[in-house]
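With one protein chain removed, the remaining protein chains of the complex are shown where they sit.
Letters A and B mark the chains in the order given here, with residues in each chain numbered from 1 onward.
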Amino acid sequence: MKKLLSVCMVGLMTLSLAACGSGDSGSDEKVLKISGLDGGYGTKGWEEVVKVFEEQNDVKVELTLEKNISETLRPVLTSGQDVPDLVYLSLGAEGRLTDTMVAEKQIADISDVLEMTVPGEDVTVEEKILPGFTEALTSSPYGDGNMYLAPINYGPCGLFFNAGLFEEKGWEVPTTWDEMWELGDKAKAEGIALFTYPTTGYFDAFFSALLNVTAGSETYTELMNYDTEAWESDEVKQAFEIVSKLATYTEENTVANANKESFTKNQQLILDNEALFIPNGTWLPGEMADAPKVEGFEWGFTALPKVGAEGDAYSTAFVEQVYIPSDAENQELAKEFIAFMYSDEAASLFYKYGAPKTDADNNIIEDEYNPGAVMPITTASTKIMSEGDANILFYSVYDNGAKSNPVGFVFKDTVEGVDLTSAEGILYGTVNEVVNGTKTVAEWHASVIEAVKKYND
Amino acid sequence: MNKKKEKRRFIAVCLAPAIILFTVFMIIPTLNVFWMSTLKWGGLSANKEFVGLNNFKILFEDMNFIQALQNTIFLIVVVTIVTMVFSILFASILVREKVKGQNFFRIIFYIPNILSVVVIASIFTAIYDPSTNGLLNSIESLFRPETWETTKYLGDPNIMLYAISGAMIWQAIGYYMVMYMASMSSIPEHLYEAASLEGAGKIKQFFSITLPLIWSNIRTTLTFFIISCINLSFLFVKVFGSGPGGVSETVLSYMYKQAYSNASYGYGMAIGVIIFLFSFVLSALVSKATEREPLEF
Partner (left out) sequence: MKNKKSMSAERLYKIFIYVALITLAISIIVPVVWVFMASVKHNSEFYGSPWTIPASIQFSNFVNAFEKANMGQYFINSVIATGLGLIILLVVALPASYVLARFEFRGRKFMNTAMMAGLFINVNYIVVPIFLMLLGWDDFIYNLFGDGFFLDNIFVLALVYAATAIPFTVYLLSGYFRTLPKAYEEAALIDGCGYFKTMFKVMIPMAKPSIVTVILFNFLAFWNEYIIALTLMPGTSKTLPVGLMNLMQAARGKAEYGMMYAGLVIVMLPTLILYIMVQKKLTQGMTLGGLKD
């Protein structure tokens, strides 16, 4: 048939269609299709977990991990054909494909996974996942108590700095914003800027934590539910003002480099002692592993300082998500896979196999891997990480008194022409303008409230 | 009689494949875009709601879109004028003057046009680097070492659009230069000789012979300028970002943002419709405004 059609199409297309990727068909063997992002943790962890799952369940798994998955997956999801059974792509990721899936209500309800027993263990998934994660809007975006996106790969976000520099200068890591400003002036005197950021996209984690710091977690929940009054409150205004004050301490080239092409130059500022703090996530040390660093450089990490001595420090718990598209064929099998992901066995593999290690010449060292993703499970710090692990620096931030907060708004019908939450949107994107001085903090705050109101109309 | 029939058959056979392909892959999809622009639709599901012209109503009140449209017009005007002046100048130099290495220059000037935008973008990131490593900034530092502060080509809202124009102009000069060279070199030499004998200088010759005789060519390229500015600016914005407050957002990049990132596919297609109508009407107007009596030689 193919042959006949191709003759009809154009005389030239006579030969068989080598490029036609119809795949193997005909066998009764169940095939689980997983598509996802080839991100900072690399692909090895997934490959290993998939291998074990295949052996234990006698199924075949087709794993596709790509860097531009949000672009390649969009047409597949639009078509509703050969849709992957499981997608690993987070809310808010570049291209915002998952956000669109939520908006279009194309994601299957997977609340029943919580009742499933984790394979090989005697606990349910619900018991295994760290508290707070499944109720968060990142897992239950419609706020109806049902889980649509399964939380995976969690890590604290906060401020990174060069601990070596602090030691050398005898500076203390600030615990309140007042101390922060003092430190900013001290650093300025030495020609070091207090603050920089990679792109405004990183403000989702930073600003969420800051809102929790100034307004508390109850108000934060209201904010994420588009409560206009909450957005107008003084505590929220304070968060905006802290950012605008921080803007005056921001390294001068930051805005010019805050784009996809040059954001690593902003990250480099920390390694060169040109700036003190940068908001980021646990993947940063891996991302900058090859970059040249000043002598005595050592990664430091802290939560966001509190306001006044009484307040709380916060560090956003960043999570990624996997989900099952409603059009997927093997939903039950995909659910089993999700349950398996929370087992100690899978979690250990995800953690053991991060991005491959490279030597000084950037050649990949065989069979050596950086630490990978940490699953948000109760055994994360006891069974998955061993003592002396460099990553404990980050994950211990919550043990040291900082509270954890989630990121993300409740789902609302899209409003044409209004972009509140993307990297270039009103809430985070405007930071560039505040730093530039083209917008005042009052204008920024007002435009956020205006946008929030539009969602409520 | 038979001849006439044969001719008709010939015309039909020659045109049919082109008409079919053009209709199937361009006309029908375009009509579809018009249809989709009347929907409230996220692009991924079957949940489509017909909203009539509502998307257009929102569009005309959407300040971000208006800003993007203004930026696009700005780019079209600036890039067209500067590129045109330089490419006509270089073309007439290379055609009329005895320049050593004429061929060399002609070959080199065209190269930016064959590079993919990805290459050009990474080149310009290094050129516009806001630190002292940047090519332009290190040149600047030579001229005013005292008061020197680096220029933020891609961060300063007052400069960014010019910076993007700069990259676009750099990319386009060679392309249009070759086009103008093609028509300039077909102007008969004796016209210049006659003018020379009458004592007309080079500048006079340029304005009274060269320019009028390549006028129809210039008019044609104006259409190309409009189309390619819309397309190219989008590719640059995709790499450099839309800048603080969307100072460099263009209509196409805004269309993408709405259609994909904001889950408003129908709204994005409404922007697409406006882009199509806008570029079409603009070229028609420009073409009308530049109409002159054709000159013969």
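Methods note: contacts are C-beta pairs under 8 Å (C-beta built on N, C-alpha and C of every residue); 3 or more make two chains touch, one makes a residue touch a chain.
These numbers were taken from a predicted model, which means no experiment stands behind them.
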Shown chains touched by the chain that is not drawn here: A, B
Of B:56, B:110, B:162 or B:206, the one touching the omitted chain in the full complex: B:110
Residue among B:18, B:63, B:142 or B:289 touching the omitted chain: B:18
Interface residues of chain B (partner: the chain not displayed): 6-8, 10-11, 13-15, 17-19, 21-22, 24-30, 32-33, 36, 43, 89-90, 93, 97, 99, 104-119, 122-123, 126-127, 129, 133, 135, 170, 173-174, 178-179, 181-183, 185-186, 213-214, 216-217, 219-221, 223, 227, 230-231, 234, 252, 255-256, 265, 268-269, 272, 275-276, 279-280, 283, 294
Sites on chain A contacted by the missing partner chain, in the whole complex: 1-2, 5-6, 9-10, 12-13, 17, 19-22, 37-42, 64, 66-68, 71-73, 75-76, 78-79, 81, 94, 260, 264, 268, 281, 283, 286-292, 355, 360-363
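The definition used in the following text is that only the chains that are shown with their structure count from here on.
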Chain A residues within the chain B interface of the complex: 74, 77-78, 95-97, 99-101, 103-106, 199, 252-262, 265, 414, 416-419, 422, 424, 429-430, 432-433, 435-436, 438-439
Sites on chain B touched by chain A in the complex: 40, 42-45, 47, 55, 58-59, 62, 64-65, 121-122, 125, 128-131, 149-150, 152-157, 239-246, 257-258, 260-264, 267
